[in-house]
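Only a single protein chain was left out; the remaining protein chains are all shown in position.
Let's turn to subunit A:
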Amino acid sequence: MNEITRRDLVGGALALSTVGLAGTAAAAAGFELAVVAFQMSSETHARVANAAAAAGKAKGWSTTILNSEGSLPKHAEQLETLIQSKPSAIIVAMGKPVEAEEQLKKAKDAGIPVVMVMSGASPHILFDIEANEYKVGAEAALWLLGQMGFQGKILTERFDGNVGTRIRGRVLDAVLAENTGVKVVGSHAMARTQSWRDDVRQGMQTQLLQHGTEIDGLWASFDGQAFVIDDILKAQGVKKGQIKFVSIDGGAETFRRIADPDSLLMATVAIPFEAMGSGAVEALDRIVVKKEAKAAITAGPYLFMDATLVDAVNVAQFLKP
């Protein structure tokens, strides 16, 4: 490549970037909503962020989604930088209020209202929109044990690196402690790595090799794990219903699998992630735009939204035509 061609390419790339940036800056007028998702590669984070952005756009707001890519330092950095640009409001999906306490305090001091979703409470935010993970965990555990007649053996796939999934596991332990007819014969705990699907597949394949013929039930701490396990079981020729199988989160793919006779997944507790994202926008609209008191929406640090148990009985309601 000669010198002129290289210069042209470099110049073109910079010009393209500049035009793109100018375009995004020009769009920012009126109410500016910033949505920070902790990890957009996680489906649930993306569902909250995208729903919030869509709801903001529907109100005519300028919305921006930032992705912290699962990095705590980047999460804190992005919040700190956002405060400089003084958006009208910030929504944080699956954020880290303790780690980002310094930045959240700065946002509060700068008069920028922050609503978090599935993150945990902080004195520096308006409130956190949550599904009650204790309730969610109890529903999944009791559905599984009920299907098994409170007798038998189960395998569990856990994830203790996330507070929500850890609570679900601990609630399962509490339920099992009261229902001693059901025994955990094997368990695998997923590590928080980018290759977590491989981790789940390897761990559960080993567990199924050891206990596959004797188990009556399977519990996965979130649906992503359940999909991996479901595929392993399908490949092994196991039929739906032979093993009672529950997980938690909900979503189009989960509902499809619950309805699919070839899938082993039988139930989930569906958390309304989209409603949480759009609910955050609605709450900001009432508090920031319409100047309603926060107490009119929720008095405490949380705004709870109900999760729904979805199984063969009601899955049809959740399937999109």
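Methods note: contacts are C-beta pairs under 8 Å (C-beta built on N, C-alpha and C of every residue); 3 or more make two chains touch, one makes a residue touch a chain; residues count from 1.
The working rule: contacts and distances are computed from a predicted model.
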item: Protein name as given in UniProt for the chain not displayed, "ABC transporter permease", "Ligase-associated DNA damage response exonuclease", "Iminophenyl-pyruvate dimer synthase domain-containing protein" or "Monovalent cation/H+ antiporter subunit D"; value: "ABC transporter permease"
item: Candidate in contact with the missing chain, chosen from A:A52, A:I65, A:L155 or A:L303; value: A:I65
item: Missing-chain contacts mapped onto subunit A; value: 3, 6, 9-10, 13-14, 16-18, 20-22, 24-25, 27-28, 32, 34, 37, 40, 62, 64-67, 69-74, 76-78, 80-82, 84-86, 96, 98-102, 159-161, 166, 189-193
